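Notes to accompany the following structure.
Apart from one protein chain that is not included, each protein chain of the complex appears where it belongs.
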Amino acid sequence: MVSVGIVGGSGFTGAELLRLCAGHPELTAELATGDTQAGTAVGALYPSLAAVYDDLVFTEYRAEALDGLDLRTRVKHVFDLAADFRLRDPAIYAQWYGHAHEVPELLDEFVYGLPELFREPLHGAALVAAPGCYPTAAALALTPLIRAGLVDTTGIIVDAASGVSGAGRGKYPFCGTDEDFVAYGLLDHRHTAEIEQTVGAQVLFTPHLAPMNRGILATCYARPVSTTSTTEVLGALQSAYDAEPFVVVTDASPSTKATLGSNTAHVTARADDRTGWVISLCAIDNLVKGASGQAIQCANLALGLEETMGLPAVGVYP
Amino acid sequence: MVSVGIVGGSGFTGAELLRLCAGHPELTAELATGDTQAGTAVGALYPSLAAVYDDLVFTEYRAEALDGLDLRTRVKHVFDLAADFRLRDPAIYAQWYGHAHEVPELLDEFVYGLPELFREPLHGAALVAAPGCYPTAAALALTPLIRAGLVDTTGIIVDAASGVSGAGRGKYPFCGTDEDFVAYGLLDHRHTAEIEQTVGAQVLFTPHLAPMNRGILATCYARPVSTTSTTEVLGALQSAYDAEPFVVVTDASPSTKATLGSNTAHVTARADDRTGWVISLCAIDNLVKGASGQAIQCANLALGLEETMGLPAVGVYP
Amino acid sequence: MVSVGIVGGSGFTGAELLRLCAGHPELTAELATGDTQAGTAVGALYPSLAAVYDDLVFTEYRAEALDGLDLRTRVKHVFDLAADFRLRDPAIYAQWYGHAHEVPELLDEFVYGLPELFREPLHGAALVAAPGCYPTAAALALTPLIRAGLVDTTGIIVDAASGVSGAGRGKYPFCGTDEDFVAYGLLDHRHTAEIEQTVGAQVLFTPHLAPMNRGILATCYARPVSTTSTTEVLGALQSAYDAEPFVVVTDASPSTKATLGSNTAHVTARADDRTGWVISLCAIDNLVKGASGQAIQCANLALGLEETMGLPAVGVYP
Partner (left out) sequence: MVSVGIVGGSGFTGAELLRLCAGHPELTAELATGDTQAGTAVGALYPSLAAVYDDLVFTEYRAEALDGLDLRTRVKHVFDLAADFRLRDPAIYAQWYGHAHEVPELLDEFVYGLPELFREPLHGAALVAAPGCYPTAAALALTPLIRAGLVDTTGIIVDAASGVSGAGRGKYPFCGTDEDFVAYGLLDHRHTAEIEQTVGAQVLFTPHLAPMNRGILATCYARPVSTTSTTEVLGALQSAYDAEPFVVVTDASPSTKATLGSNTAHVTARADDRTGWVISLCAIDNLVKGASGQAIQCANLALGLEETMGLPAVGVYP
């Protein structure tokens, strides 16, 4: 049994880690910090967790226990779900975040935790940067097509919609969001840089907010390098994901609802004879495959456990 | 490993059994019948299940394999999620269902599968009638108060709201249901009889439809036998459920959202000095604790397994 | 054309007044104060209003212009949508609000603005207290039965569900509310006192929050004085509302969705032979008939205009 401490654990990704740890045979969550919620019982803030976490209380983050660069000597593995160590190039970081990275020397030490595309370095990894939710969906849809040389690496469009939980607790009030569909972050969403780094291409990324709790659908458009077909682009996805336990390649249209609560991504692709565009889609649960589930998938690999351990591959439906 | 066959498995409770079996260490679903869906792959009808059930196909129900009274010789345990064997009195059945029961001689052989209230007969049981969703919520809220002699057994009101999945696939179109709250089955909902039998009291039951997928909240009103207090009625719930892994007694107001995807019920109670009423509330996931999860909880007991095996006690939130 | 100033106009009831004034032939909104939004364009905070209110800006409330008891000399009519002048008895006010009323001498001067039940004093009224949303629904469902002497005036239960807009802007985050149904204010919601005053009976009131923007359904339970029938209780509603342009008496189950955006209430009633209870239901749009629409209906009466002027009687569906 491996003890897990969750730093900044009072948000949705923290709660999701607690949920997944409750069903994981080898991980047990023993610490959850959350500065604004310090002293609150986990089960009071998240009644959904009360039946299992009847004793756990959010604590204040103690700098002396888990501080800065000293971190690695105190815990064996760090899985960072925030965005700080995803971008490898400090200049790109500065460009999109508006300030210099504070510890650029650590950027190279973090492994990017998207197993289906970059599995090898995750075995035994000590420092893992878990990908963002949009980049996970976009990369799963696009990368096999780019690696197969089927599509151009410029002018790609990623048009995506997310459920509201991606924005964290409290940001969006119900009445301003329910029954609404709206784009946001036009031209300047920070995930753009992470998508570009991960898929290795120039991307215009337009996120939208959909009136639902969970789920991301990325609808991606790319220009073929030469004449292609639906058979070929769908085949590229099938080849890439044939042995993957958490990817379903489908010729249907992937639905976010099919992924709710699961670590599974659903992908498809089409080539349009008429306009020349290739379209590729991926649906995930932003809090599982797009955050906490993928982090645990990485933890399984890093710890030498079965990669699928404790991770639901089936969704809660309806 | 116990092989499970799901008869009438293409509806939501069937899909939920398949989801839960996927995470159960000792149950494996090998058959799912569904007449209207015969020939359809499970993963095509429910993409949420595709990652695990990549080979399973809904089949037609074959009468010769699982027919009528012969059923018990062919399979060792039957867990009936339909309403046919919940009521013990054929006269009550006829009154609420409008026709005589077809096999009244079997009614006595079925055990009513609500472990927190009637656990003993479930150990090793061959025939189990899984309770309805509303009766589960109402009985968990009311029975401890009635058993403790705190409230009258006449004139009880059960005012409840359910998510739409309780009505099955396809009955309610999105546009007629979203952003709507409406009562239905005024005075004559069939679950009334099951609630009355289970809690042992006369009940007026008013169900409502809430614009959400899952969840039932039962808000119950009863008259105290003599002067009582919130401390006393809450204490009765705590005494009844202290050792129960799937019941959270709370002094907060139970929320259906806290139960999503889990087998856990949340209950509370209050006594109103001003008007004299006792109010008792219970929230569950109608498809888990209100149907498929409770059936598996019963199966665990019937099969001699750990009662909590394979059943999530934490909910998917948000 | 009558100039309207909306004090505290940046919340949902203020925005709804602006919407309704835009379609009213005789009212024109020329001022909207909102302290926290002072300086914000109406169309920026509420893009839904931008096409009409392209110049209006929320301003700070200026005490010298509209101050306290001097109010009546400066404007001819005041329609108060807040709760301050609804209760007539200062002792009741103190009991439910936890502090003494600040200007109890004004309580008698305000007319309670529920035209279907108390129309006469509204003609030409200078000071009108617009009812609360729950009290409007409960009173429309119960009062005709009480006035007809059909039901007891003690032990009445009002079990109601409301959309989230009733709580105002920002209180409930999307992810904590969507797909949730939960009771709140158990035993102590302040609308209890207003319901009791309006219907003239003792009431236990239990509000619930439903995952939708608008709408209230009140499901009310009362004991008959003597044996009654569905025909009799439904007949009492029909007699009371036969000539009312904004009440639909139906033998179907009233749905909140049918009322969206309209000033119309839908009511029905039943008597249960089995348990003896009478049940009476009313659905309204909490922001229209439950707030701003009713205020304008009162304004029409007070100003000597056609009572229905500028008020939609049909709902936006779906």
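Miscellaneous remarks
Going in written order, the chains are labelled A, B and C, and every chain counts its residues from 1.
The definition used in the following text is that a contact is a pair of C-beta atoms (placed from the backbone, for glycine too) under 8 Å apart; a residue touches a chain by one contact, two chains touch by 3 or more.
Computed from a predicted structure; not experimentally measured.
Per the touch definition above, the residue from A:Ala83, A:Ala161 or A:Val288 contacting the chain not shown is A:Ala161.
Here one chain is not drawn; of C:Thr59, C:Ser162, C:Ser262 or C:Gln297, the residue touching it is C:Ser262.
The chain not shown here is touched by just one of A:Leu56, A:Leu127, A:Ala167 or A:Leu217, and that residue is A:Leu217. Touch with the chain that is not drawn comes from one residue among C:Val2, C:Val52 or C:Ala148, which is C:Val52. Remark: the omitted chain is touched by one listed residue; of B:Val111, B:Leu127 or B:Val164 this is B:Val164.
Contact between subunit A and the unshown chain involves residues 154-155, 157, 159, 161, 163, 175-176, 178-184, 186-187, 202-204, 206, 208, 210-215, 217, 219, 221, 253-257, 260, 270, 272, 274-277, 279, 281, 283, 318. Contact between subunit B and the unshown chain involves residues 12, 164-165, 169-179, 211-213. Taking the whole complex into account, subunit C touches the unshown chain at residues 12, 15, 18-19, 22-23, 43-44, 46-53, 165, 178-179, 213-214, 245-248, 250, 252, 254-255, 257-262, 264, 266, 312-318.
Definition applied: only the chains that are shown with their structure count from here on.
If you average the Cα atoms of subunit B and of subunit C, the two centres end up 37 Å apart. Across the assembly, subunit A contributes 12, 165, 178-179, 213 as residues in contact with two or more other chains.
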